[in-house]
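Left out: one protein chain. Kept in place: all the others.
The first chain written gets the first letter, and so on, giving A and B; residue counts start at 1 in each chain.
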Amino acid sequence: MLLKLLWRNAFRHKLRTALTILGMCVAILAFGLLRTVIDAWHSGVEAAAADRLVTRNAISLIFNLPLSYHEKIRAVDGVKRVSYGNWFGGIYIDEKNFFANLVVEPRSYFEMYPEYTMDDFQRESFLRDRKGCVVGRKLVRRFGWKLGDPITLKGTIFPGNWEMVIRAIYKGKYDSTDEGVLFFHWEYLNETLKKTSPRRADNVGFYVIEVTHPDRAAQVAGEVDQMFRNSRAETLTETERAFQMGFLSMSEALITAIRLISLVVIFIIMAVVANTMIMSVRERMGEYAVLKTLGFGALFLSILIFGESLVICGLGGGLGILMTFPVADLFRQQVGDYFPTFIVKDVTLLLDAAAAILVGTAAGILPAWRASRVRISEGLRRLG
Amino acid sequence: MSLLVSYSSRSLLTRRLTTILTASGMALVVFVFAAMVMLAEGLEKTLVDTGSPDNVVVIRRSAKSEVESGIERIQASLVETLPQIALDSAGRTLSAKELVVLITLPKKGAGSKANVVIRGVEEASYALRSQVDLAVGRWPRPGSLEIAVGGSVVRNSRGVRLGASIPFANRSWEVVGVFNAAGTGFSSEIWGDADQLMQAFRRPVYSSVIFRLRDPADFDDVKALIDGDPRLTLEAKRETDYYREQSEMMAKFLRVLGTSLTLVFSIGAVVGAMITMYASVANRVAEIGTLRALGFQRRSILLAFLLESMILGFAGGCGGLLAASALQLITVSTTNFQTFSEIAFNFSLSLKITGQALGFSVLMGLAGGLLPAIRAARLNIVEALRES
Partner (left out) sequence: MEDRTFIVDIQEVSKSYRRGAQVLPVLDRISLGIPEGDFLVLMGPSGSGKSTLLNLIAGLDHVDEGRIRVGDLEISSLSESALASWRAFHVGFIFQFYNLIPVLTAFENVELPLTLSGLSSKERREHVETALRLVRLEDRMDHRPKQLSGGQQQRVAIARAFVTDPTILVADEPTGDLDRGSAEEVLNLLEGLSSDLGKTIIMVTHDPRAAKRARTLKYLDKGVLADAPETALAECL
C-alpha cells in the first residue's frame, strides 16, 4: 500500500514530476561528466607503470642531460633497461592541431613500453627507416593518415621543417593507454643538430629506466641521482607515477576549482527538488491530515514523502547515468584529443547514484517534517 | 505600470521559501558563470598589464615564449644596433638582453612544486619595466649572486623571503629585495644578473631582447627589419601583444569551460523556475480570471507573469554576483598551459561581467517563466472564475 501510494503521488502532477526528473537527469549528467574530465586529467598517472623511472635534469624540465649518462645509468645495479628521448613539441600544420610528439631511442623505448602494441612488420619497417615515425590510432583517426603517408612537423624547440614517413601504427594495450602520440627517431634529431647547431647535439631530455623489480625503484632512483650530484647536469629520478603527478600538481588549482563546481551542481538540483517536494506536500496537507485520522503515524508519512522524493531522484539519476555514456562519447570526439584517455569510470557511476540518493533524502527533510507535524484539525480545514 | 511591478514582485514574496529556493538555484548558476569568466578576465588582465605598448620583445622565430627561445650573442648585439631604439637620459640604448629559465620551487603548504620563472636582467631592464617597483630591500648588484623576488613568489613558494638563500644551479643565491609588480606577471618571477645566471645554468644564449621604441609608431618598421633579416632567425612583437598571446589559450579554455558548464547548469535552474512559475499560476487561477474580467488583456497577464519570473531571475543573479564578488579577495596561483610557468592572478570583476551575469540571470527567469506565463494568458475566463 505504501509503495502504491508513494508511486502514484509522485506522478500525480505529471508536468512537475517530469520537469524535476529532467532537472535531476541534467544535473547528474553534468556531475558525472565533470568527474570524468578530472579522471581524464589523471589518466597519465593511471597509465604509469610501477617498474619504470624517469630521469630528467634536476633544475628544470627545459634543460637537457648529456648522452654520456646512458652507459653510466645502465651500469647501475637493479637497472634492466634504459632508453632516452626528448619532448619534440612540433606543430603539424597548425598550432590548433596539438598532439604529443617525442623523439626516442626506438628499439629500447618500445621494449620498455609493451603497452604500445604494433604489428611486427610495421615495427621493423619503422626501426629501419631513420626518418620513419610511429603514430597512435587516435591520431590516424583524427587526421585520416595511412601507412606510408609523409608528414612534416614544424619544430618549435628545434626549429625547421622535419619530414618523416608513417611506418607503423600502434594500438594501446589497455584502456588507459594514450593512443595519441607520435614517436620518431632520436638519431634523426641528433644527426640534424650536429649539422645545424652542434652545441645542442648529444643531449637528451629524459631517460627512462626499467628496474628489475618495482621494490628496487627507490633504491635505483637514489643511486642514479647520487651518481650525478655536483656534476654539470644534476639529475632527478622518480617513478613514472610521481613524474606524471608532477604535471598534474601544476594544474592543481584548476582541478580543485572543477571539483568544487561539480559539487555546486548538486546543490543547485537539491534546491530544485526540495522546492518541488515542498510544493507538493503543501498542496496535500489536508490528505496527510486525513491519513493521520485513519491511524497512520508520523513515520508512515515520513516514509511516504522521503520515498516520493527518492523515486523522483532515482528516476532522474538513473536517466542521467544512462545518458552519461552517449554524451561522454560526444565529448570524447570534441576534446578527446587533449586528454590521453577519456572513459567513464565505475566509481563515477557509483558517485552519481550516491548523489541522487543524497539529493532525494535532503530534499525530503523539510516537507516530511512539516507533514508529520500537521495537526488533524488544521489539515482538514484545508480540504474543505 | 508601477502597479504591475508591485503586483509581480509582491506575488513572489507570498511564497517566500519557494521563491528563495528557486532564486538560490539561479544564484548558484550565476556564481559559477561569474567565477569562471572573472578568472579568465583576471588572467588576461594580469598578463596584458605585464606588457607595455612602447616596448618590443624579440624572441626566436616560431618559439612560443621566451622559455623556448634562444638568441645567440651576435644576433642579440645586432638587434641592439637598431636606430629606432630609444635612448635613456645618459644616452645609452634602452634595451636589455635577458635570459629566462624555469626552476622548480616547492609550493607553500601543499608540498607540490611549481615552475617559477627566473629572469636574468641587465641594468636597462629595470627602466624598461615601469610597472615594477621595489617593495623592500634593493636590486641585486650586477655580477653578484644576488636575486630579487616578486611578491607572488614570496606568497606562494616555501622559504622564499628577504634575506633567505635559495639554492639552484649549484650555487646559493641571496634574496636582497622583494618587488611589487602591481598585478602583472612579473610578480611571479625572480630576477638576477643575466651573466651570472647564464654561467650558472651553462646557457650561452639569451632568451630575448627587450627594448623601448623611440616612437611607438615605428613598430611596423622595426618588425619588418627584424623578421626580414636573413642573418637573424628572430621575430619581434609588441610587448603587450606578446603577453596577451600567452594568456590566450588558457583564458579561452577557462571561458569555454565556464560557458558550457553554465549552460548545462542553467538547465537545472530554469527547470526549477518553470516548476515554481507553473505552481504560481495554478494557485492564482481565480485571480487571473478576475483580472481578465476587470478588463485586463491576455498580454497583460502574460507580461505580469513574465515580469515575475524575470524578477526572480534577477534576484538570483544579484545573489550570485554578490557571492562571486567576494572571490576577488582570493589570489589563484597556477601553471599557465602555454608558458609552462607559474603565474598568480586574481578574480577580476568588471562592469561587463556584471552586465553579462545579470542579463543571463534575467534570461534564465524568462526561459523558465515563458511557458507558465503563456498558460496563464490562455486561461478561459469563465473556467478560471469558477475556481474561486
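Keep in mind that, in the parts below, a contact is a pair of C-beta atoms (placed from the backbone, for glycine too) under 8 Å apart; a residue touches a chain by one contact, two chains touch by 3 or more.
Quick caveat, the model's predicted, so the values are computed rather than measured.
> For the chain omitted from this view, which of the shown chains does it touch?
Result for the missing chain's touching partners among shown chains: B.
> Touching the left-out chain: which of B:Gln297, B:Gln328 or B:Ser350?
B:Gln297
> Extract the touching residues of chain B with respect to the undisplayed chain.
Here the touching residues of chain B are 3, 6-7, 10-11, 13-14, 286-287, 289-298, 381-382, 385, 388.
As a convention for this text, only the chains that are shown with their structure count from here on.
> In whole angstrom, how far does the Cα centroid of chain A sit from the Cα centroid of chain B?
Those two chain centres are 25 Å apart.
> Can you list the residues on chain A that touch chain B in the complex?
Against chain B, the touching part of chain A is residues 15-16, 19-20, 22-23, 26-27, 29-30, 34, 59-63, 89, 91, 154-157, 159, 199, 230, 232, 234, 246, 249-254, 257-258, 261, 264-265, 267-269, 271-272, 274-276, 278-279.
> State the interface residues of chain B toward chain A in the complex, per the touch definition above.
Chain B residues touching chain A: 17-18, 21-22, 24-25, 28-29, 31-32, 35, 39, 60-64, 67-68, 101-104, 110, 112-115, 168-170, 201-202, 204, 233, 257, 261, 264-265, 267-269, 271-272, 274-276, 278-279, 332-335, 337, 340, 342.
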